[in-house]
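For this view, one protein chain was removed and the others were kept in their places.
Let's look at subunit A:
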Amino acid sequence: MNEDTMIKEALRDWAQEVRVPADLAERALRTRRRRRLGFAGSGAVLVAAAVTAVVTLLPGASPERTIVAERPTTAASPAPTTVHTDTENDPPVNLIAAGPWAVGSYYSTEWADTGRGTEALRYTWSVYDQGEGRYVRTPYQWVDVLPGMGLAAVLMGDLPSRGLGLVDLKTMMFTRWWDLEEAAGSVFWSPDGSKLVLTTYSGPPDEKKWLDAERTSAAGLPRSRTGFYVIDPNAGTRNWRPLPPDPDALNGRDDLRWDDDSTRLWAATRGGGRLLYDTEGTRLGFDEGHPRRMNEAGVSPNGRLRAGPAGLPTRVTDVETGEVVGRQQMLQLWAWVDDDHLIGLGCARDCDDEFDSALVMVSVDGKETTRLASYRDSRTSWRPVLVRR
């Protein structure tokens, strides 16, 4: 048997082993109906949040919410325009930044035995230490840097953790501490820097029961999300609300993050959507299609251009006409540096390996590129987290 025939037959055989659910049409229709209703339901909130959100109608499309992210008051104003690179060190030691954005922290993960036949992710976080002027490794299992890079919220000990602290990034000393009744798996600042959201879990949020040594197959484990805290450090308030796992959630880890309006919360769902909640845990609706999630640039600062979805090559389109104004040899577009430049993931060589990538600044027309950091394997190496500086 020659190679071509062998591959063809193997693929055909394999494809025939799939189980074909009888209710695919019903599922799609139900999802469609639910999303349409969900979107209508969140309309009132959109109007209320109109100060920070611009609602536009694209020709031939359903109403789509366009968020122009506001600059948090805690970040520098006017925004810095300088570019800092560290292409020598892997992971980086020196500041990486372009325009208003910097790599405030980065992390890597490894699997650790839980002692009950499962494994959970252990994180190693580094943050930019303003006092030392370099990235330093931290002992915390979760880090989220406040816009402005002066403070970080951290979780101490194994996840989920009952210890939340605020660390001053000039002195690397704790300035605040909370003992939590419910254990948290993540913490995120609101974009305006005024509040924190912590998602709580009854077990390790990243726990997996691997079925093979290469960790390619895993058995399902019960999801363990229990709820979330909203903490306002300045007002001294802390509220916990129950929120059970959502069956549409992407993973066992089902974190809540702040929307760009610093008012609503969202969790990712399969298929690229977002479930929206208010701070009481009431579901407000569903954003479908390609709402702006983490590491997606969205609309340019002047509101005219939209960075396209991930996928080589990336593209930037005119918000009003939908016309493609530039293509870039990039994997993902993460953030706008100014109206003509973006930060994103660029690939090494001729993009023959999607995992061999680096942070790159690229012009909208794709002609100018500046590599900001070293190339690394995105699966196993450090992962940058951008923050407004």
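Following the convention adopted for this analysis, contacts are C-beta pairs under 8 Å (C-beta built on N, C-alpha and C of every residue); 3 or more make two chains touch, one makes a residue touch a chain; residues count from 1.
The rule is simple: contacts and distances are computed from a predicted model.
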Chain not displayed: protein name in its UniProt record ("Branched-chain amino acid ABC transporter permease", "3-oxoadipate--succinyl-CoA transferase subunit B", "Phosphoribosylformylglycinamidine synthase subunit PurL" or "SigE family RNA polymerase sigma factor"): "SigE family RNA polymerase sigma factor"
Option from A:18, A:213 or A:235 whose C-beta touches the chain left out: A:18
Selected from A:87, A:109, A:263 or A:369 as touching the chain missing from the view: A:109
Chain not shown: contacting residue from A:93, A:136 or A:312: A:312
Contacts of subunit A with the absent chain, listed as residue ranges: 1, 3-4, 6-8, 10-21, 24-25, 27-29, 31-32, 35, 62, 109, 121, 206, 208, 211-212, 216-218, 220, 250-251, 253, 270-272, 288, 295-296, 309-313, 331-332, 345, 350-355, 357, 378-379, 383
